[in-house]
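With one protein chain withheld, the remaining protein chains of the complex are depicted in position.
Let's look at chain A:
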Amino acid sequence: MSDADATLQPRKSGLTRRQKRALSRGAQYVVFVAAVIAFAVAADWGRLKNQFAQWDLVKQMFPDVITLALKNTVLYTMSGFVVGLVLGLVIALMRLSPVGPYRWLAGIYIEIFRGLPALLIFVFVGVAVPLAFPGTEIPGGTYGKVALALGLVSAAYMAETIRAGIQAVPKGQMEAARSLGFSHARAMVSIIIPQAFRIVIPPLTNELVLLFKDSSLVLFLGVTLEERELTKFGRDLASQTANSTPILVAGLCYLLVTVPLGFVVRRLEAKAGEATK
């Protein structure tokens, strides 16, 4: 009885729900505007401009920042992605294998490489691998090392993604394939994996964006002038000229690729969401 009465009583504040919502939104705008003004007043724009927006330095960076640095970044990323994808698929299949040791190995791999900073893996590939296998060269020089390091990092994530994708394919698909006379392996290759990849294209594209940024870790391997990618290129030029403009330009070059890729991911996700309806 008294409960029901209470709900009908006007609130203490005397505000309706709509008024409260308007008030809260108004407060958020006030905080935002205040923060922008504080930032604008506090920052030393003249020095910022000097340090980050030297127009002739920007001009000096072209075309090398695109034809060399961005090209190398893309090359490193793509080769790492391909290695990671192949390795990730193998590990995903091992994870789903009926053979126990395969499952354990895959599980251990995933736990280790998901838990380590990418930087450590680069150092490991640069130092430990040549030490452990003296005389053996990783084929492809720096490119091979980067592909291996980025591949090792991304394979752990991709394996989990691909495994989830394979398990998301309805069980009836395997049964239908088997009932038509496909062997388990052939059904996997022709029927299950193609469908799984459709499911995991959005998360894999996301992984590509992450790899793109991780490719900057190449500088810890020590690279020649010709092998420099965006971050190394920007940093080198910045220290030569004692000015940070090159860093800003390099950063913008990353966004040039990652922003459209992010857009593609959202489109793919929206499309996948529609398809499963």
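Assume a residue touches a chain if its C-beta (ideal position, glycine included) is under 8 Å from a C-beta of that chain, and two chains touch if they have at least 3 such contacts; residues count from 1.
Assume contacts and distances are computed from a predicted model.
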{"item": "Listed names \"ATP synthase subunit a\", \"Phenylalanine--tRNA ligase beta subunit\", \"ABC-type polar-amino-acid transporter\" or \"ATP-binding cassette domain-containing protein\", matching UniProt entry of the absent chain", "value": "\"ABC-type polar-amino-acid transporter\""}
{"item": "Chain not shown: contacting residue from A:L15, A:A176, A:L225 or A:L255", "value": "A:A176"}
{"item": "Residue in contact with the excluded chain [from A:K49, A:R114, A:R186 or A:K271]", "value": "A:R186"}
{"item": "In chain A, positions touching the absent partner", "value": "170, 172-173, 175-183, 186, 190-191, 194-195, 198, 275"}
